[in-house]
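To start, I am sharing the structure in question, which I have written as structure tokens.
A single protein chain has been omitted; all remaining protein chains appear in their positions.
Chain lettering (A and B) follows the sequence in which the chains are written, and residue indices restart at 1 in each chain.
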Amino acid sequence: MEFSLGVDDILKKLSDAEVHGNSIIQDINGIASLKNAQEGDLSFLSNPKYKSEVKSSLATFILLPLDFHEEPKEGQVFIKTKNPSQALANVCRLIQSILFEGIPVGVHDTAFVHESAVLESGVCIGPFSYIGSNVKIGKNTIVESHCYVGEKVIVGENTHFHPGCKILSLSEVGNGVVLNSGVVVGSEGYGFEQVGSFHEKIPHLGKVVIEDDVEIGANTCIDRARLEATIIGAGSKIDNLVQIGHNVRIGKGCLIVAQVGIAGSVEFEDGVIVGGQAGFAGHLKVGKGAKIAGQAGITKDVPPDAYLKGNPAIPIQLAHKIAVLQRKLPDLFKRIAQEPDKK
Amino acid sequence: MEFSLGVDDILKKLSDAEVHGNSIIQDINGIASLKNAQEGDLSFLSNPKYKSEVKSSLATFILLPLDFHEEPKEGQVFIKTKNPSQALANVCRLIQSILFEGIPVGVHDTAFVHESAVLESGVCIGPFSYIGSNVKIGKNTIVESHCYVGEKVIVGENTHFHPGCKILSLSEVGNGVVLNSGVVVGSEGYGFEQVGSFHEKIPHLGKVVIEDDVEIGANTCIDRARLEATIIGAGSKIDNLVQIGHNVRIGKGCLIVAQVGIAGSVEFEDGVIVGGQAGFAGHLKVGKGAKIAGQAGITKDVPPDAYLKGNPAIPIQLAHKIAVLQRKLPDLFKRIAQEPDKK
Partner (left out) sequence: MEFSLGVDDILKKLSDAEVHGNSIIQDINGIASLKNAQEGDLSFLSNPKYKSEVKSSLATFILLPLDFHEEPKEGQVFIKTKNPSQALANVCRLIQSILFEGIPVGVHDTAFVHESAVLESGVCIGPFSYIGSNVKIGKNTIVESHCYVGEKVIVGENTHFHPGCKILSLSEVGNGVVLNSGVVVGSEGYGFEQVGSFHEKIPHLGKVVIEDDVEIGANTCIDRARLEATIIGAGSKIDNLVQIGHNVRIGKGCLIVAQVGIAGSVEFEDGVIVGGQAGFAGHLKVGKGAKIAGQAGITKDVPPDAYLKGNPAIPIQLAHKIAVLQRKLPDLFKRIAQEPDKK
């Protein structure tokens, strides 16, 4: 990261900031964790467990919560705000606008937009992107390079498609959505009917609906529904290389970590959290707030607030207990072998 | 789904249809499951286990098998055919042609076709697609946007590449093949030879052969062989995000669900079925008709018709029995601890 930003420019973005201490350094030259920060850097305390690191940090500027009561060292500036995480996000956005030119508003010379497509104000269409017939794209949405937006796709405002996303026909994407590079939305579902020894394709005429504020990781795939809709609920965050089958319904505010696989017609209620590489068999229901550990294999409905691990999945505390006992199996068998056989 | 289609247009497509009952409604406005269908919708009975849902369905039109002997309600039309699934597929294809403009025959203005490439009649080349030197593409094949078809690739008839497929040099793709978005065919195999502490690349000069009627899911990768061919047998269906290593040979009519990983030189005989996220170590042979449960880890040859689960994989019934007994380990250890030690 190479940039230089006046501390005053930052303070302008943080309306509620209280400044403590002062420094002859007036420019921020980097941003780093408390531990790694150097003179001239901005750092931050977003998690109270790192409180003790503030004292030894070399950062010249530190974002802190209002209830942090220690005093800065000589030449150090404490910037206190109600929400240092949000303040950091604001500062990062400012730095981002300095670091990157970004993609200019309008349609790149090499892009292709179908004459029947409607782009609202502030939309960016990047190089080599294709916008199909009857597409609608809302205000300030960014479509980066090499994206495909198929027929009749509807996209909301302030949404961001990174390079190489494929949003296939009929898909509906909300406001404030982020699709990382290589995401495929609306691929054909894996549905075949066995006719003798041949597997005949079941046509998929449904669509995918991605609600507001969803973020989806690189190269993740979401299949279209057979007839109705595959739905990703508002505010859910999906990591890279995840597979979401046809007719799946993900609730609101769910977290799905990398390489999870969810087979067709599974339904997640709100707030479900799934660790990496877990898998779900088809047609299951996962209750509100349930947690699924990484690599778990789920083959039955999951009740609300359950926390499961393993394949077959069992309550996590039982799984941990069994894991400990399994390591004692060699001893157990040895001991049993030494007993006289009483049969 | 928004469309309107005269019921007569559908009947024309179903040569063997017997119509029972009648309705003042003459247009189909939607297509849905028996349970979700509304007035004006077309529904269908493809699986006999849903027979009881026919009675309560609100669908105006229902596709049924010839041996369905109940009578329609007032204002309801039963359309009986020998094979309702196939009839449904035909209707869906008709609806598809109404819902979507599709991609026009010919080469899109923004596409690039090498002068030495040969395209037969009815071929579509979508926007920003590249067709390399000495490529041959058969009749009515559709190459959608952002596809790369490398040097000397040979593609059959009626094949469909969705947006963003990369078919690398020398690959051979048959007739009636479907590649979903982001599929990579012909990537370099993962083969390295250790030279001291350095891993030297083994060049891969082989190819990938995809036989007729194969379907491959989004973002799946198939590596080229080292010298000969990686082969996907006719009629096999592969889901999204699957990894197929170099020199693998998949038999005919296999089903491979999402996120399965198959290491180099594995050989599947015909009709093998693999659940999601299962993994296969290199150089194994999997016998005809074998079934592998999701998340299984296969490290040894699998005999024909075996049904395995777990890692290490064992017969599924034994795996289920062990899973039950594992949950009893805490009790077992408690009980053993209470016994007087007889050593």
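Criterion: a contact is a pair of C-beta atoms (placed from the backbone, for glycine too) under 8 Å apart; a residue touches a chain by one contact, two chains touch by 3 or more.
Please read these numbers as outputs of a predicted model, since none were measured by experiment.
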item: Contact partner of the left-out chain, one of B:15, B:52, B:121 or B:338; value: B:338
item: From A:72, A:132, A:156 or A:235, residue that would touch the chain that is not displayed; value: A:235
item: Residues in chain A touching the chain absent from view; value: 1, 31-33, 36, 46, 85-86, 88-89, 92-93, 95-96, 99-101, 109-110, 126-128, 144-146, 162-164, 178, 180-182, 213, 215, 217-219, 235, 237, 239-241, 253, 255, 257-259, 271, 276-277, 294-295, 310, 323, 326-327, 329-330, 333, 336, 342-343
item: Positions on chain B contacted by the hidden chain, ascending; value: 112, 128, 130, 133, 146, 148, 150-152, 164, 166, 168-170, 182, 184, 187-188, 190, 192-193, 195, 197-203, 205-207, 219, 221, 223, 227-228, 241, 243, 245, 259, 261, 263, 277, 279, 281, 295, 297, 311-312, 314, 318, 321-322, 325-326, 328, 332, 335, 338-340
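Operating definition for what follows: only the chains that are shown with their structure count from here on.
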item: Distance between chain centroids, defined by C-alpha means - chain A, chain B (Å); value: 27
